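One protein chain omitted, others in place.
As written, the chain order gives the labels A and B, with residue 1 at the start of each chain.
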Amino acid sequence: MFELYVVMVFMIIGAVVAVRLRGLLSSVIAVGAVGLGLCVMFLLLRAPDLAITQLVVEILCLVILIRATIGRGISRLQPKANRWILAAFVIFAAGFLYAAYLAIRQVPDFGGALMSTSQFYIANTLSKVKAANIVSAIILDFRGYDTLGEATVLFTSVIAVLAVMRRKGRKKIDERDEPNS
Amino acid sequence: MRGMSLIVKRITKYTVGLIMLFGIYIVLHGHLSPGGGFAGGVIIALSFIHLILAFGRKDAEKMIPGKFLALGESFGGLLFLGLALIGLASGVFFLNFFHSKGTPFNLLSAGIIPLCNIAIGLKVGAGLFAVFMVLALFRIDEKEEK
Partner (left out) sequence: MLIYLMNLALFLIGLYAVIAERNLIKKVIGFGIIEYAVNLFFILVGYKIGGEAPIFQEGALIQIFVDPLPQALVLTSIVIGLGTTALMVGLCIRVYQRFGTFDINEIRSLKG
């Protein structure tokens, strides 16, 4: 239990460093450290499926961020943020934390999950689905429709990226300048 | 895009097949050990990205079959949708239609789940590799235009 707090403090320090650093490459590396802390948290909270997925997705995200933006020679120092926005945000954060504290008291205490819906899944995985991994049985057999929705969202995002990044390769557009707004 | 030094190229030649094999292992054993289609698909995409980062774009394009990306992603998506719709014949969406699902803890068990994992792994791997190709290799096209 104590190690959860240690990793959580590491993640918070990493996030603060990622936001406040002025160089872009250092910020992206700090976000990578936060993602690694999250992977360790998933392992400590007994979710190995999520730890594997989070690790490889974090690697891919870092590779895309570094290759696509830092290579354009823009990792210079950026100007500081406005002081009034910081003050307004602190006031909002205090109010938000108080309201969230009132709301979180309704959630069961940490470590005492109710699991009223999952008893059916745990009881029926070995007998009906005959799979050993309960999470795989949930996402592909009991709730397979949600996985179909997620595959659709991934497909849409891939098409959207390809549509946004299309070159001005069509023949007539080469002579035209950037479109006016 | 330029490749990297000779040491990186030599080590990549030896390890990129092992990375893809590991990704296929995680996809196929999704119902027995942690992993599944999504993590395995991302690992397969990462193996291709490793190839391109180490060798540069011109050399790597000779090693990767040309029409793999569009065909792989469409085929994976259609396979997943087809498996879902087959159950429609008996009135239910996403039916696990293998009647004898084998014994648990074997590789050939759990009915439809390994096929779904293969379809998802193919789709996610091809899709994410296409996203990387477009986002990260755009820089060299931009320079060639000027």
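Observations on the structure shown:
Just so it is clear, contacts are C-beta pairs under 8 Å (C-beta built on N, C-alpha and C of every residue); 3 or more make two chains touch, one makes a residue touch a chain.
Remember, it's a predicted structure, so these values are computed and weren't measured experimentally.
Interface residues of subunit A facing the missing partner chain: 1, 4-5, 8-9, 11-12, 15-16, 18-19, 24, 27-28, 31, 34-35, 38, 41-42, 45-50, 53-54, 57, 60-61, 64-65, 68-69, 72, 74, 78-79, 81-82, 85-86, 89, 93, 96-97, 100-101, 104-105, 107-113, 115, 117-118, 121-122, 125-126, 132-135, 138-139, 143, 146-147, 150, 153-154, 157-158, 160-161, 164-165, 178, 180-181.
In the full complex, the hidden chain is touched by subunit B at residues 33-34, 36, 38, 42, 104-105, 124, 128, 131, 134-135, 138, 142.
We adopt the following convention: only the chains that are shown with their structure count from here on.
Separating the centre of subunit A from that of subunit B, both taken as means of CA atoms, is a distance of 21 Å.
If you check the complex, the residues on subunit A that touch subunit B are 48-49, 51-53, 56-57, 59-60, 63-64, 67-68, 71-72, 126, 129-133, 135-137, 139-141, 144-145, 147-148, 151, 154-155, 157-158, 161-162, 165, 167.
Within the complex formed with subunit A, the residues of subunit B that make contact are 26, 30-36, 38-39, 42-43, 45-46, 49, 53, 73, 77, 80-81, 84, 93-94, 96, 101-105, 109-113, 116-117, 120, 123-124, 127-128, 130-132, 134-136, 138-139, 141.
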